[in-house]
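A single protein chain has been omitted from the complex, and every remaining protein chain is retained in its original position.
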Amino acid sequence: MSGKINVAVLGATGMIGQRFVEMLEDHPYFNIEGLYASERSEGKKFGDTLKVRDNPYKQETLDMKISKMDVDHIAKHCRIAFSGIPSDLAGPTETELAQKGVAVFTNAGSHRMDAHVPIIVPEVNVGQFDSIKDQDTYANGGYIVTNANCSSTGIVVPLKAMQDAYGLKQVFVSTYQAISGAGYPGVPSLDIMGNVIPFISHEEEKMETELCKMLGTYGNGKFNFADFKVMANCARVPVIDGHTESLVLDLEQQPSLEELAKTLADFRAEPQKMGLPSAPEQPIIVMTEQNRPQAIYDVFAGSPARARGMASSVGRIRQSNGYYKMWVLSHNTLRGGAGGSMLNAEYAYKKGIL
Amino acid sequence: MSGKINVAVLGATGMIGQRFVEMLEDHPYFNIEGLYASERSEGKKFGDTLKVRDNPYKQETLDMKISKMDVDHIAKHCRIAFSGIPSDLAGPTETELAQKGVAVFTNAGSHRMDAHVPIIVPEVNVGQFDSIKDQDTYANGGYIVTNANCSSTGIVVPLKAMQDAYGLKQVFVSTYQAISGAGYPGVPSLDIMGNVIPFISHEEEKMETELCKMLGTYGNGKFNFADFKVMANCARVPVIDGHTESLVLDLEQQPSLEELAKTLADFRAEPQKMGLPSAPEQPIIVMTEQNRPQAIYDVFAGSPARARGMASSVGRIRQSNGYYKMWVLSHNTLRGGAGGSMLNAEYAYKKGIL
Amino acid sequence: MSGKINVAVLGATGMIGQRFVEMLEDHPYFNIEGLYASERSEGKKFGDTLKVRDNPYKQETLDMKISKMDVDHIAKHCRIAFSGIPSDLAGPTETELAQKGVAVFTNAGSHRMDAHVPIIVPEVNVGQFDSIKDQDTYANGGYIVTNANCSSTGIVVPLKAMQDAYGLKQVFVSTYQAISGAGYPGVPSLDIMGNVIPFISHEEEKMETELCKMLGTYGNGKFNFADFKVMANCARVPVIDGHTESLVLDLEQQPSLEELAKTLADFRAEPQKMGLPSAPEQPIIVMTEQNRPQAIYDVFAGSPARARGMASSVGRIRQSNGYYKMWVLSHNTLRGGAGGSMLNAEYAYKKGIL
Partner (left out) sequence: MSGKINVAVLGATGMIGQRFVEMLEDHPYFNIEGLYASERSEGKKFGDTLKVRDNPYKQETLDMKISKMDVDHIAKHCRIAFSGIPSDLAGPTETELAQKGVAVFTNAGSHRMDAHVPIIVPEVNVGQFDSIKDQDTYANGGYIVTNANCSSTGIVVPLKAMQDAYGLKQVFVSTYQAISGAGYPGVPSLDIMGNVIPFISHEEEKMETELCKMLGTYGNGKFNFADFKVMANCARVPVIDGHTESLVLDLEQQPSLEELAKTLADFRAEPQKMGLPSAPEQPIIVMTEQNRPQAIYDVFAGSPARARGMASSVGRIRQSNGYYKMWVLSHNTLRGGAGGSMLNAEYAYKKGIL
């Protein structure tokens, strides 16, 4: 493992934590120092806590033991902590780790709206990485970088492509969110089987602010939010993995549907240029079938192999009354979770911020 | 049965046909003369063709025999035909029945855009009943009245209430549609279990035109469509009964959320004033729980008993960037199917158009 | 309410507790004194804790307030406690209530194997009611009567009918159990959607002993278990309500299939003879369709209205290599839960044991 950076996975028994583990297997830059979770799981084999259906793990990974969270130990042995801790618990732990010099790449929402904490999707806003230099802990090497909430991540790359090319005025989004987004045990089967739950706590507020933060800028010590409007309605549906999102867009310019499709399909950004290991070669896949994308077929879109589940699939691009309509699908715990922070850490690595 | 009007149920083995039968049990105005379906079902007991899970039928209804479609027989014995025939087959049969003097109340889409055929939801546009007088067949007593497509019906009553009170400018709607809306056998389980299918053939086009037709007027021999805009994205989800719809609305006025909720909850229209048997006392139920309406709990909303499943449930009324947001749930084969035509026929009965 | 017996519902926010409440609405013998649950639910409206999809409640019931469990209060004001408390918590509370003179009718498994506590299904073994006289608390009016576990209850009535008529040697049973049997929140959706879980803690052991206890006798101060053999394999499937069970039976005699079907369909017992309010007129419904019983159509079998969900449906009676094969369906939280204890209490009431 010589030369690789030691990393800790926090919340390794959860839906996001297990995706971090998956993406860290044979990672070219990073080496798993330890898998951390609550006391309850201490000593268990990782394989005995498995919750990811498409079990992609090697036997030696399944055999790894879970450790109890230990901030001092992590600070001593790891340069990076990937955090899949539930948002209601993550805040203080992540702050403490940053104070002790650890670079925290987190899926938790706790710090997303902090004054100098960026929400990064590297295809969109690597410029906002500058904000970490204004974090108090940066002097001794510690900082916090968050990935966006899963619903925002799924659409922010297409939105960025369209913002750049045509200008964005209004985004009307309705979500069809998978149950894995609620963690484990998460949604009781009695609540969701055969049902739609038209409420996910704080999700709409997150979408309506995070998208504008990410598509804005950082300068003079603060984030300047983009000024387009987002109107979000969020619902949970009985799907395991994959958030489907209905978009109606008000753009400043009026491209033809062909142009728009080409803009999306051709979009490339920093992660692609830098060849980051988890970056999908084509971040936005445009589908032309009349009934796609669909979670059951397209959720793992993304190549090469390390970028499995890292592409957003866009389909049914249409126009109605001057608005553009489309459907977007993305993997909520890969692209919209662990994969987001993984890509952020890979970017930091390549840029020498670690 | 003396004094009751004889009616035929067409497509009695299908999802809509079976709801017609349910609503016709002990109906105060109508009497089932016969249950009609394709040759394949001829002679079967109705109970042996059952597809409605919440089996609400009396034994004598379950024992009724299915007849083969016979236009002449129906024309001779029935004043009304309730049609649950699939849209791709319904057109010519319904035309023929009207020509032979039968009043056809249909769920099929075949004639909805005909020059003098109205799409009626009696809480919304009974005035458009006038159009039937301009149908060629009206002279000898035959005519066609359609109910709206299920997704349009679910939201048109709340839209009408808001149009009247505040003016409607734009409607952004995303649907979460139940599988019963596709009929039987309909959606293969391999396609929909654990999935969202972001495509329902012609559904978005229907919503974008039918709503404007219904909320418009009829005069001088033609329909004048209302001029607000509808932007629809339609999807199928793994739910048995009940279409959930995400709405974002651009209104001309800006009522407070309390006002708006009260306007919806207090809305009453012709069916309520006339006391039609299948009319819900309160056509729009406003829910204040943070996570409702939900198909599993609220799909059968509507009282009294004959109006089970005939109310629309509205919840989570919020505001965002000047737009109003809400969720609407309705029963797609009752309110949005058989119940719609039943209410139309009841209205016609009371108005002496039969 | 004069003349009715006051009863407490314990665990009123759970799946079983809510079925007790349903069965107690307008009950001819019993009156709900209070709905009891954990401190967390104290003061909530019953309607705000709703988990039963087929919401059968009257508005005044939905408006009832939940109280915190209070043994002394219950003992003072109630003759009966219906207990839907989870088995791991029920034991001591039920004992205390019995000690204070309350007749406890419980769905919990805690006391089912106690020396003098009977497991009663009144169609099967009302004779075992004698055992309560040997409970220490009986002197001051308190005692505990349990209903069987849900999987055992579903098949014990047909087994009794066959035991009486033909003698039982061996029962091979595989269960397809609904998620409502695991209570709420119960089974995480991530575990069960699209899956079969071939393990339910202690369920097989319960089936292999409870059936023999119920089909045995009580005498000389102890239970004599019946000596047929039960081999059970139990699994959870993605069904809301209704346990389906596959049976292969080794009988002492070899009736024809017609005889056997008739024996089952004609079976009547004490509850039917006594006309208990929740007793189904026909406790075993024999279906002749080739693909029934099915949970979605048949789970609520049972008439009159108060006995909804109280009948067992038996179908596909066949023979193979000298064994009899059949499928049995029953409602796991009505017949197999609250309804079981309700029937027991009704029996006690009529027999003057209250």
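Should a chain be cited, it is by its letter among A, B and C, assigned in written order, with residues numbered from 1 in that chain.
As a convention for this text, contacts are C-beta pairs under 8 Å (C-beta built on N, C-alpha and C of every residue); 3 or more make two chains touch, one makes a residue touch a chain.
No experiment lies behind these values; they were computed from the predicted model shown.
Chemist: Among B:I192, B:L251 or B:V286, which one is in touch with the chain left out?
Modeler: Residue touching the chain left out of view: B:I192.
Chemist: From the listed residues B:I179, B:M231 or B:V328, report the one that touches the chain absent from this view.
Modeler: B:I179
Chemist: Taking the entire complex into account, which one of A:A81, A:A148, A:M193 or A:L249 touches the absent chain?
Modeler: Of the listed residues, the one touching the omitted chain is A:M193.
Chemist: Need a quick check: the contact residues on chain C for the chain that isn't drawn.
Modeler: Chain C touches the chain not shown through residues 170, 172, 174, 176, 194-199, 204, 208, 229-233, 235, 237-240, 244, 246-248, 290-296, 315-316, 318, 320-321, 323, 325, 327.
Chemist: In the whole complex, what residues of chain A lie against the chain that is missing from view?
Modeler: Touching the chain left out of view, chain A contributes residues 48, 50, 53-55, 193-194, 289, 296-297.
Chemist: List every residue of chain B that touches the chain not included in the displayed model.
Modeler: Output for chain B: 15, 51, 179-180, 184-194, 238, 240.
Simple rule for what comes next: only the chains that are shown with their structure count from here on.
Chemist: So what shape is it, when you link every pair of chains that touch: line, ring, star, complete or other?
Modeler: It is complete, because no pair of chains fails to touch.
Chemist: Distance between chain B and chain C based on Cα centroids, please, to the nearest Å.
Modeler: Computed value for the inter-centroid distance: 41 Å.
Chemist: If I count partner chains per residue in chain C, which residues reach a count of at least 2?
Modeler: Where chain C meets two or more other chains at a single residue, that happens at 193-194.
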